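Remarks on the structure that follows.
Just one protein chain is left out here, and the rest sit where they should.
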Amino acid sequence: MLADIGLISLTIAFLFGLYATIASAYGGWRARTDWVESARNAALLVFPLLTIPVIVIVYSLYKFDFSLAYVYDVSSRAMSPFLRVTALWGGQQGSVLFWAWLMAAFVGIVLLRKWERDRELMPWVTFVAMLTTAFFVGVVLFITNPFVRLWHVPGATELTQAFFQPANAMPYLPEDGNGLNPLLRHFGMIGHPPTTYLGFTGFVIPFAFAIAALITGQSRHDEWIITTRRWTLFAWIFLSIGLVLGGRWAYDVLGWGGFWGWDPVENAMLMPWLTGTAFLHSVMMTEKRGMMKRWNMALIILTYSLSLFGTFITRTGVISSVHAFSKTALGPAFFAFIGLTFLGSLTILYLRWDTLKSEHSLESFISREAAFVLQNMLFVAVTFAVFWGTVFPLLSELVTGTKITVGPPYFQRVTGPLFFVLVLLMGVVPLLTWRKHAARSLGKTIWIPFLASLGMTAIWGFAHRMHPGSIFGLWLVTLTLSLILAEFWKGIQARHATRGENFLSALFNLISRNHRRYGGYIIHLGVVLIAMGVIGDAYFKQETQGTVSQGEVLSVGGYQLEFQKLLAYPGSDGREIVEAVLDLSQNGKPIRTLNPRRDYFVVQEQPVTVPGVYSTPGVDVYAMLVGWDSSGSSATFKIYVNSLINWVWIGGFVMILGTLIATWSNPAQREATYVLKREGLTSQA
Amino acid sequence: MSQLPINELEEPSPPARGRKKIGIIVTFACILALLGLLAWGLRKVQAGPLSTGMAPDFTITDFDGTTVTLSELRGQVVIINFWASWCPPCREEAAYLEATWRKYEGRGVVFVGVDWVDTEKEALAYIDEFDITYLNGPDIGTRIAQDYNIQGVPETFYVAKNGELRGVHIGPLQSPQLDEKIEELLAEQYP
Partner (left out) sequence: MKNIKRQLLLFLITVLASLVAVTVVYAQDDQPGYPTDNDVIRVAKQLYCPVCPNTPLDVCETKACQDWRAQIRDQLAQGWTDQQIIDYFVIQYGERVLAEPQRKGFTSLVWFLPLIALLLGIGIVYEVLKNWQKQKPALVTAAPLPQIPDEILKKIEREIQEMD
């Protein structure tokens, strides 16, 4: 009964979405406000209408309604309530519904808040946003519907899935479900998919505004950028969090001691993040100097297209990946939609190309403008490299017939130098002013941090002299870190000199008087910390594997692990656990006990490795139980010593903090900025 | 500081216009090429294993050194079975396959076992375990598997006496599925 309500509500949501799309386009074209208003109302209703099926699914998952095929697939009696709720996005059908629901929420918020201010754009914003939303709801309704039930047709060897009772069939109510794939039963499940989806779908809003600006010809003015700036930042930070959480989850669960494998689905998330980051910066150029307008348009179209592309390759299996979703008929529909989006937006951009001329000129090659152009180009170059490496196996198979793998060696070698330059720019460019920066003054600002970085690099380069390749990376990290901290220092010093404030209040006032600038610096700080973690992972990682009997010791990187014993016992969620007890010491000094284990999920016949980890800021000692003999007297372990890896997670937190600071501004400030821009005056932050 | 954009709607100069045209053509061409690639990839993913048309020819050398080419077996019914030693469902059908082979041996039926991405040691152990006597060889470079577009193992392909594919069975075979199919193929007449 409940499922029927969910299905009906889903259908109505689709119809309303379709109506809103058509009505807003018609209203915008014919300048008919009544149609546009009607479209808005329909669009606003889509979110509440979608909330009903979402609640129904979650409730059915929680209450074990196994008559629904989806619930049977992803839920089971052994799963905890928490996991049962997250199973909403545990399978194809539920996750597309979840995606559509989030998108409808964003569209609703925008239509409520921006309606009055951006009246000319609104019809087309509604059109683009609702076209996308209606598409996704349509996919849920017609292709991957979570409300199909299980039926048993007499004589058939498999269960049939359908909404309505097939002839002679009986409803089938299984006793228990399959449950989530054991690899998904981790706290990362509550964090990674939602944040990733929030990131992907969030970009629809700036995209809709950009297209609306192009369609209405408003693109010669840049208000759309200010309107959507916070949305862009919001989508971007969630995509960033999604990336970090995904990495952390892989690190905890997959048992290869790493957090990024350059798998196609991982790359699918990285690419829109890269262009999104470039976009975040290039809009600054447009805001302050009225330049790079065409580039901005192209970038947001690219970012949104890449996020659609990412969903496409994740869900259709066109490019083989570890992150396999079960295959469904999604492919052709998505393909058509992507084709429409790519070609349609490009056509509009081409038609309106001339409305996007630059307002100012370049005064010097040493200026923020020039550096921004360089930085944007580098981001796009990295995106291209990642894209090429991801798509190349498919291309190679088409052209030569042989399948090949493009693995981490390619990505690291090609993107590494580019990222190097980007991080360097990240430290140097904030020092540059707009328009023209005297080379001499740049030199004066840099020389102290530069020397400091050389000094620090010499010290910890010496400590890691076995890895000469790491010297460059270490120098980069120390230099950029020094430059960013120098910016803070200068500001604090200036406040102290002019206003007599002490260190803490100077810092606080510095940040609160200019959220965007110092929030941005903090985000950059987070990025440098992540870079530090990545360099540590790339150069200083050590590993060993060996079989030891009880009392024997495995050594790696100055750490000793002594195998004590093996335990076997049943665990929650229907698993059988084998746990090893290892005593960890460093250079002879005991530290603590590690308990790596292997959980075997009996029903799914799937093993999951749970590592025993000792974490410090400098290093992670990561132990995994690989095998054992049945008597329990000897076991095989794989031990990783991951230097600096925790800085990746710490850096992630710092980035979030920085983004919160950067987006924090009072409404009056925002309104002033908007009005200034509207009147054709270049705005100040 | 504000500057009013004076030359907003000025017509771009000829070289700029030419460049713009080239730019848009190149961009569109790349997008269309990408879409074409994705469409091809999609078709490939949706397509299952081959089940009709002429069976792709191949040459396979079994673990004993005997070589056989598919086209040379024209006139006999050929059963091509893809398997691997690490594949549990393959073990389910192994005994049935061998028994059926012994039943039809010498009656115009040939069994060819294609060992897909396997290690020689384990493969030989598997053959030993089930006492398999029909020809089994490794699929070097996975060429045969790619030609037949298999999605996994085990998969069994039926080849008629004239060399045409008469279907594929995905998953382990159960009695009497294989017997029935062989009888069907043996009974085929060609005018």
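By written order: A and B. Residues from 1 in each chain.
The rule we apply is simple: a contact is a pair of C-beta atoms (placed from the backbone, for glycine too) under 8 Å apart; a residue touches a chain by one contact, two chains touch by 3 or more.
What you are looking at is a predicted structure, and each value in this text was computed from that prediction instead of being measured.
Among the residues A:S38, A:S67 or A:T544, only A:T544 touches the chain that is left out of the figure. Checked against the full complex, the one of A:T51, A:Q550, A:Q604 or A:T636 touching the unshown chain is A:T636.
Among the residues B:A55, B:L70 or B:A84, only B:A84 touches the chain that is left out of the figure. Summary of contacts with the chain left out: across A:G108, A:P146, A:G261 or A:G651, the touching residue is A:G261. Remark: the omitted chain is touched by one listed residue; of A:M1, A:V399 or A:L504 this is A:V399. Against the chain not shown here, chain A presents residues 254-256, 261, 263-264, 291, 320-322, 324, 358-363, 365, 369-370, 373-374, 377-378, 380-381, 384-385, 388-389, 392-393, 396, 399-400, 402-410, 414, 418, 433, 490-491, 494-495, 497-498, 510, 513-514, 517, 543-547, 607, 609, 636, 638, 684-685.
Residues 3, 5-7, 84-86, 117-122, 138, 140-143 of chain B touch the missing chain (whole complex, contact as defined above).
Rule of thumb we're sticking to: only the chains that are shown with their structure count from here on.
Put simply, the C-alpha centre of chain A and that of chain B have 36 angstrom between them. Within the complex, the chain A residues that touch chain B are 220, 290, 312, 316-319, 327, 331-332, 335, 338-339, 342-343, 346, 350, 353-355, 357, 359-360, 391, 394-395, 397-398, 401, 403, 680-682. Contacts from chain B toward chain A in the complex involve residues 1-5, 7-10, 12, 20, 24, 27-28, 31, 34-35, 37-42, 44-46, 146.
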